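A single protein chain has been omitted from the complex, and every remaining protein chain is retained in its original position.
The letters A, B, C, D and E name the chains in turn, as written, and every chain counts its residues from 1.
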Amino acid sequence: MFAVEVRDHIMIAHSLKGEVFGPAQAMHGATFVVDVTFFRETLSADNIVVDMGRAHDVLKRVLGPINYANLDEVFPGEVTTTEYLCRHIHTEIAKAAREGGLGPGSDGLSALRVTLNESHVAKAWYEAAI
Amino acid sequence: MFAVEVRDHIMIAHSLKGEVFGPAQAMHGATFVVDVTFFRETLSADNIVVDMGRAHDVLKRVLGPINYANLDEVFPGEVTTTEYLCRHIHTEIAKAAREGGLGPGSDGLSALRVTLNESHVAKAWYEAAI
Amino acid sequence: MFAVEVRDHIMIAHSLKGEVFGPAQAMHGATFVVDVTFFRETLSADNIVVDMGRAHDVLKRVLGPINYANLDEVFPGEVTTTEYLCRHIHTEIAKAAREGGLGPGSDGLSALRVTLNESHVAKAWYEAAI
Amino acid sequence: MFAVEVRDHIMIAHSLKGEVFGPAQAMHGATFVVDVTFFRETLSADNIVVDMGRAHDVLKRVLGPINYANLDEVFPGEVTTTEYLCRHIHTEIAKAAREGGLGPGSDGLSALRVTLNESHVAKAWYEAAI
Amino acid sequence: MFAVEVRDHIMIAHSLKGEVFGPAQAMHGATFVVDVTFFRETLSADNIVVDMGRAHDVLKRVLGPINYANLDEVFPGEVTTTEYLCRHIHTEIAKAAREGGLGPGSDGLSALRVTLNESHVAKAWYEAAI
Partner (left out) sequence: MFAVEVRDHIMIAHSLKGEVFGPAQAMHGATFVVDVTFFRETLSADNIVVDMGRAHDVLKRVLGPINYANLDEVFPGEVTTTEYLCRHIHTEIAKAAREGGLGPGSDGLSALRVTLNESHVAKAWYEAAI
């Protein structure tokens, strides 16, 4: 299995409803350093998994609507945990891939992993077929 | 598959019996930066894999007896390699999870990975069902 | 010159008033990984710059009131840039040092640097005499 | 599953033929920080996955012919993408393992992953049975 | 003293003339992860050292002509060591700052440091008044 991973980041505010979140129930925020991993069984004719430049572009486009945002307003009624956001970004990148946004060879991609690094001591990810 | 990972560290002394260890047969030591990854197929009702705060607490409790310790005394007769310690910590965290130490939703966890970073050029991990 | 540096982090929300901040004028947030550096010309009788355990404790205490917080409420009317927060934390740690919170040898400290890492591509710091 | 990972690096020049590579079609270069991960279902009699010292040595020997090199000359006619190099290094380390270069216990290794970190925002890897 | 630091990277090829460079006399290359640090004695009216967005833009513009390039052609006859490139980038950013490229408050900047990280085990920097 081959993989390629690209990185970008977002800076968001939110509050998490639910006793389990303790102090994070208050309005606070996070820098999420976002890694997106593209998996492919074999290489394309160009010896790549995916065009890294396009991968960076698609990631930036997907992150646009949630960057410098209050997620309580972007996702009203949702509990926007790190795990929830991993899945949201996964859904959006998978959609972009299926619509050809990653270029000609992107139909060969098998899976996608989205990792959100929230501090030097915590991160989360979601991995699923594309 | 969803995952959440938390980080802590220990500072230990030990000596490794066996020719394969060369200079590490002498009494020496290590800082192990410990990452514990919790895997879960679906999210809990709170949109989480595990309560990160509890995960940090359980990790710190499990690391307590081996932190600032001479492992030749804590594990007499054992060859306490990085790999051995990964499995030891895995066993202890899995036990804590089964006993409810990670909170109500922790019965949904499927697997656990324990990574010990021993320097900027070497690490080891152990992953198995919980 | 000797130095010792300890690390912790906070997760905050805020909005920055001023055209120069572009999209950061909206409510958003950040994880700030905070490094505090203690400088001392010579070592104490215990061969240390500062008690690292106490340094970590003081840092955590200083960060308490601004962790999991909306800084627009904690510092009303202020533009809470990364640089502003570096100076705020510097002021609080210097005060704790002068009041003896860092232990007996802390009167020998000459200066303090506070670094806030806001992403994998940006950080800021403030350094001044204690 | 147990894993051990060791790190080294190479500094290479190359040019990538193919429109998809945009500006990387010109002669340029990269530092690849190389991580090799060894996987093993159970530990050896010495409680290890592989002799870390030997693993570092084998990695350095495999990287020798492509370090400080122009890959257009080392691999004439090939498109030496990061992904291509991951597979090349995988092939060479797997061969060394089968020939006993990793020591007595290396016949128990099940798989190998080779990761090339090409910048702070991009990396690639290849993983396959040994 | 306040400081703000931003990061970007370049991927270059070059060969270094001089016996001291050993194997690096051959055509090879590097990823340089570039950190530029802006120093300022006091904060601007907006509580900043420099507009981070503009700082990133200026850095990207300065790096443009040397990214994806063979430095033997860009700087003919020069020994383009990591240290040499630190100074080159320093000169270009200082010029941009003096010409107002960093925005209205940039006349208050006192100094500039340019760091090139060339691998996980080596880096260089140049610091001087602006």
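Throughout what follows, a residue touches a chain if its C-beta (ideal position, glycine included) is under 8 Å from a C-beta of that chain, and two chains touch if they have at least 3 such contacts.
Bear in mind the structure is a predicted one, so any value in this text is a computation, not a measurement.
Undergrad: May I ask which residue of C:23, C:53 or C:100 touches the chain that does not appear here?
TA: From the options C:23, C:53 or C:100, the contact with the absent chain belongs to C:53.
Undergrad: Of the residues listed, B:1, B:33 or B:94, which one is in contact with the missing chain?
TA: Touching the chain that is not displayed is residue B:33.
Undergrad: Using the touch definition from the top, which of E:18, E:64 or E:104 touches the missing chain?
TA: Hidden-chain contact among the options goes to E:18.
Undergrad: Going by the touch rule given at the top, which residues of chain B touch the chain that is not shown?
TA: 7, 9, 11-14, 23-24, 26-33, 67-70, 118-121
Undergrad: By the contact definition given up top, give the residues of chain E that touch the hidden chain.
TA: 18, 20-22, 78-84, 86-87, 120-128
Undergrad: Which parts of chain C face the unshown chain closely enough to count as touching?
TA: So the residues of chain C touching the unseen chain are 1-8, 43, 46-49, 51-53, 56, 103.
Just so it is clear, only the chains that are shown with their structure count from here on.
Undergrad: Using only Cα atoms, superpose chain B on chain D and state the rotation angle in degrees, rounded to the nearest 5.
TA: With C-alpha atoms aligned, the rotation comes to 120 degrees.
Undergrad: Taking each chain's centre as its mean C-alpha position, how far apart are chain A and chain E in Å?
TA: Result: the chain centres lie 30 Å from each other.
Undergrad: How many angstrom lie between the CA centroids of chain A and chain B, rounded to a whole number?
TA: Taking the average C-alpha coordinate of chain A and of chain B, the gap between them is 27 Å.
Undergrad: In chain B, which residues are in touch with two or more of the other chains?
TA: In chain B, 120-121 touch at least two other chains.
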